[in-house]
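Of the protein chains in this complex, all but one are displayed in their positions.
Let's look at chain A:
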Amino acid sequence: MAAAEPIIKMAKIEKSFPGVKALQQVDFELAAGEIHGLMGENGAGKSTLIKVLTGVYKADSGQIFLDGRPIRIKSPEHAQKIGISTVYQEVNLCPNLSVAENIFIGREPIKNGRIDWKKIKNEAETVLDKFDLKIDVDRKLSFYSVAVQQMVAIARALIISAKVIILDEPTASLDTDETNKLFEVMRQLKSEGIAIIYITHFLNNVYEITDRITILRNGELIDTCLTESLPRIELISKMIGKDLEQIKEMENYSKNIGENNKVLLKAEGLASKGNIEAFDLELKEGEVLGLAGLLGAGRTEMVELLFGLNKADQGRIIIDGKEVKLNSPKDAVDYKIALCPENRKEAGLIGNLSVRENIILALQVTRGWFRKLSQARQLEIAQKYIDLINIKTPDTEQLVKNLSGGNQQKVVLARWLAINPDLLILDEPTKGIDIGTKADIQKLVLELASGEGMSVVFISSEIEEVTRISQRVVVLCDRAKIAELTGSEINQKEIMYRIAGGEA
């Protein structure tokens, strides 16, 4: 396969941003009919390489060849025209348009001089069918969850007849089932001779689907290998350039058994019509509670009630023995509740503000607008978290929108850690985060719980991650709480069984 003439060849690509060398002398080859994994830590330069290839950025130097001929790709539209179809990491869809419109926007089929709406609808349904996604394509996109939106973005890329398809972390918010469906589609495309670049932080996925892997570290090309001849251990050490013992060590931490801990927050018969059915919940100090369930099972809806983003129309919330009303996030923040949202671009990042400002914002809110944190204090706090969770940024003043996807996620997390909350709700906090840092974050969460007595609610589409750090797991299905697991019940099999509707 590697012997065949590559469809795309990138040679000695260089790209710098102020203060960052994002790509240095990177070579990359993509052959027809291969699925090529692109791996590396957060900020390694993966997305930048893709953006150079698709004309979003202009390389400072280096050359790109398409079918052996040098080519200058001027813009993403140009890339699309020559057969390169891309799903970028920051999905850019129009939340106010319908699902079908989002799939076809910019290339609407025309019939008799008019947009052929019927065809749009039919084809949108057909392509979503491949993912077994039965949704109303006439509905506004914003009505659907992040995961569905992600699928729509993928569908949008697949519907163009392309020679090359690029997927930059498409599975970050998908669960196992959906990922498998995506893989089926990818295999199908591969058999048609289409080349696919696939970026992810999930090792399992890479080994399942890719033929070759290219590894970047700090903007440099480390290696390109055949997947089957690259042991996992080696892949990891190539990615992070650290020895493996450290990683292994990180994964072996013990959970604190929080049975006798004080109850911090209690929800009794809490419900919001159409979002989540009535549920009871107890959150204890020093305990990590995991929420498991499929997409749309109601995990996000559940925590939205606990953060005042949605009003409950039934039931009550009791904090420290007193009934409280949470009508807005501000109320929740005043009770020292923090929520790190699932959708980081829309609900998390303040893109045009600096890393420093993003990190101190929530803390500033708790102090009110009158007592401003001094510049020195702000710098100190920002620097503390940059070091603590390893945020890769040239300095504290870099605009957050210029960070890599995973590092943006870390900034949002840092913002909430900075207020030192009593209750920390994490909705997919490790989404798009590389394995080294992911282990760091999991460890940090456990430390916060056992060491500082923080109560943590942890949502993740990766069941394995949930089982690893939770002392209790609440399982949701069809927007209702269906089970609560403790102790030895917390394992992947049991959770899957419950989700599938089985009784104990």
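As a convention for this text, a residue touches a chain if its C-beta (ideal position, glycine included) is under 8 Å from a C-beta of that chain, and two chains touch if they have at least 3 such contacts; residues count from 1.
The criterion applied here is as follows: contacts and distances are computed from a predicted model.
K.L.:
If you look up the hidden chain in UniProt, what protein name do you find among "Simple sugar transport system permease protein", "Glycolate oxidase iron-sulfur subunit", "Electron transfer flavoprotein subunit alpha" or "ABC-type polar-amino-acid transporter"?
P.N.:
"Simple sugar transport system permease protein"
K.L.:
Quick one: which of A:348, A:405 or A:432 touches the chain that's been left out?
P.N.:
That would be A:348, which touches the missing chain.
K.L.:
Considering the complete complex, identify which of A:218, A:364, A:420 or A:491 is in touch with the unshown chain.
P.N.:
Reading the full complex, the residue touching the unseen chain is A:364.
K.L.:
If the hidden chain were put back, which of A:332, A:386, A:423 or A:473 would touch it?
P.N.:
A:332
K.L.:
For chain A, which residues touch the unseen chain?
P.N.:
The missing chain touches chain A at positions 309, 328-330, 332-334, 339, 341, 346-353, 357, 361-362, 364-373, 415.
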